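One structure, pasted below without further comment.
Missing here is one protein chain; the remaining ones are kept as they sit in the complex.
Going in written order, the chains are labelled A and B, and every chain counts its residues from 1.
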Amino acid sequence: MPVAAIAAALIVPLGLDGDGYAIRVIALVFLFAALGQSWNIVGGLANQISLGHAAFFGIGAYTSTRLLIDFGLSPWFGMLAGGVLGGAAAALISLPTMRLRGHYFALATLAFGEVMRVVANAWTGLTGGPVGISVPYSAPGLWMLSFKGTLPFYYLNLTALVGVTAVFVGIRRSAFGYRLQAVREDANAAEVVGVDTARIKIQAAVISGALTAMLGTLYAQMNFFFDPDAVFGAAPISVRIALIAIVGGIGTAAGPILGAILIVSLEEIANVLLSGQVAGLSNLVYGLILIAVIMIQPHGLVALGPVFRRPWRVPAVDAAK
Amino acid sequence: MSDNDAADRPPRLDRRQLVGALGGAVAAPFLIRRAQAASAVNIGVILPLSGANAQFGVNSRNGIQLVADQINAAGGIKSLGSARVELVVADATSTPTQAATVAQRMITQNRVAAILGAFASSLTLAISEVTERRDIPLLTMSFSDQITERGFKSVFQVVAKASVIGAAQFDGTLAIAKKAGTDLKQVAILFEDTAYGTSQAGGLRKAAAKAGVQVVVDEGYPLGITDVTPLINKLRASGAQAVFPVSYLNDSLQIIRVMRQQGLTFPAIGGAAGYVIPDFKSGLGEYAEGILSISPANWDQDPALTDTFSKRYGYFMVHEALEHAVCLDVLVQAMEKAGKSDPASLREVLHGTRFEGGWTKVMTGGAVQFDAAGLNTLAEPLMVQWRGKEPVTVWPERFAKAPPIWKA
Partner (left out) sequence: MALIQAILDGVMIGGVYAVISIGLTLVFGVMGIVNFAQAEFLMLGMFIAWFAWAKLGLDPLVGAFLAFALVFLLGLAVQHWLVRRVMRAPEVAQIFLTVGLLIVLENAALLAFGSDFRSVSTPYQTAALRLGPLFVSVPYLAAFAMSALSGLGLWWFLRVSWFGRAMRATAQDPMAARLSGIDVDRMRRLAFGLGVGLSAFGGAVILPYLTVYPTVGSQFVVLMFTVVVLGGLGSVAGAVVGGLAVGVIQSLSGLVFPIQLQNLVLFVVFIAVLAVRPEGLLGKAR
């Protein structure tokens, strides 16, 4: 099934305008699904609800862009550097927060994201400050991750989604994944049977943070321009990433994919149909639907169809695009 | 899309429904196309209609709608067979990513000939990255320096750059004070840490250095600050003779009020945004009287035109409404001249023409002309001063409608 789904996703663009709206929206779905999937590693497997993943995302976006501007370094290296820094930041924030659970962890990570946003706004020399930063033009090509159209990013984001999903599934099936899930179910019991819970949590956070940062580089290259609020913002990134994984189904491989499809297209539909009308209507409807989804199915979309619980069947949904 | 859906249709009912629903949800935006009359030109309008900048977005939309209605009532675009101006309006929300997506949608789905927007510089910059690659003209009144400094060919800015506006805010004040016999030696700069605040403060700072005036307080503060007392405490201790706050409305009201509380009576010279909208007057009442501000443009440069706005909407034509009106007027003039609405011809006409008449009369110089970078070379910032219910232009002298009053 996943092979068929990926194949379908590969073919879909052939029938569409390679620089069109549909391609951009689906590419964004892939990107946010991938973000939700990397969030899922801590949020889903360890049940640590992070509301600060924008911190890592922004680090990735700024690292690669800064290296590109200052040294003309290929964003591929920037992505690696961003991943390292993102992982380091995740380790850093894990130290004071790993003992926290539930709401406390959520609030601490939310504050961490905000710290990064404030720093990025104030540290003008590094980030360009609130006026934002433009990714310089490079000759189009894969090496500089620079393209005139959107289609290449469709494939890049798809690759990223497949890659991150593979990492997630790999972790979940590994001994490491079982330890994480043991920590989720009962941290004390896990300690008793010899799981080093602190170490496990930090490892998961580092992997998740590094992946999120690498996706930040993709975002920067795709959008050419961003400012601190766009990449470090709580609402557009942190909360959105968590929302995508949660609405789709937390802890499952299919969840973030379903969630991204729903959330991103819901935003688009609301914007297309309603935003030209009365100001605020589109967001109001979006919020109402969000509440409805949570009221109807607090465990996420995955819980709606039993078949979606099996991860490999799920990408069939992609084929529907 | 639906073919793919059918081909992969799974046998199970619950799953089929869900797949169908999700597929439909994804497909919906792409299937929606506005019915397009043969004799209409679609023009995209992307503005923040929700979120923190909503009010400025709504003001801007009002200005654009006014001009569109006027043009259509007068018979549309004549050289295009009396084509109607059809506005495609969408919410940019507050995120650059969303604004860029909206731009891409307008270009490929609505086939817009050009895009107007998006008030906030960060949104405009994000949109320009899309329009530039598609060669679609983008007309804007955002004034971050970056907009015209990236060598883009398809972006057109009808107002002066932020650094120029900041410098004018300083130079105008210095001139007005000098005329009243006050020599400014020490000033303070307060700015919110947004694109608008920081870039305009940069202009202020440079102008002060050039004039040899000491900046005794130079503080940024977070957007949406809820307590400005620490700022004003610094101000009081600094010995400043004038303060330049660059801020939106909420902070500007707080700054003026707390200054009053502490008995600080030296002038505050606003940096447009929050200082030149009707809510400033209704919020401060009598304290608004006589407050100076810089403004990229002002309604009183041609009241006959801007009165059509105040008659329809019930408040004076704020600068963002006015500048967006000018954007649309210039665009339509370009279409008239080109006799075509394709991007390449539009771009060529926009770059090589001095636009006169119509709404351009309300701009300084009574015309609009873009240089190679897309900057309107005729735009000059104005100092305005609150007189009763409206801000009145008081500097530079050749544009002034009343003499400035300096209360040191």
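Operating definition for what follows: a contact is a pair of C-beta atoms (placed from the backbone, for glycine too) under 8 Å apart; a residue touches a chain by one contact, two chains touch by 3 or more.
What you are looking at is a predicted structure, and each value in this text was computed from that prediction instead of being measured.
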Touch with the missing chain holds, among A:L243, A:I261 or A:L301, for A:L243
Among the options A:L68, A:L110, A:L161 or A:V231, which residue touches the chain absent from this view?
A:L110
Return the single residue from A:Q37, A:T65, A:T97 or A:T252 that touches the missing chain.
A:T97
Which residue, B:S79, B:Q214 or B:N233, contacts the hidden chain when the whole complex is considered?
B:N233
I need the residue numbers on chain A that touch the omitted chain, in ascending order.
49, 93, 95-97, 99-100, 102-104, 106-108, 110-112, 114-115, 118-119, 121-122, 239, 242-243, 246-247, 250, 278-281, 283-284, 286-288, 290-291, 294-295, 298-299
Which chain B residues touch the hidden chain?
50-52, 54-55, 57-58, 193, 219-222, 224-227, 229-231, 233-234, 237, 249-250, 253-254, 257-258, 260-263, 274, 277, 279, 282-285, 287
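The rule we apply is simple: only the chains that are shown with their structure count from here on.
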Distance in whole angstrom between the CA centres of chain A and chain B is 32
Chain A residues touching chain B - in the complex, by the definition given at the top:
4, 8, 12, 15, 17, 19-22, 24-26, 28-29, 118, 121-122, 124, 129-132, 134, 148-150, 219, 223-227, 229-230, 233, 235-236, 258, 261-262, 265-269, 271-273, 275-276, 279-280, 282-283, 301, 304-308, 316-317, 319-321
Counting only contacts in the complex, chain B reaches chain A at residues 1, 4-5, 8, 10, 12, 14-15, 18-20, 22-23, 25-30, 32, 49-50, 54, 57-58, 88-91, 93-98, 100-102, 104-105, 107-109, 121-122, 125-126, 128-129, 133-134, 144-146, 150, 193-195, 197-199, 220, 222
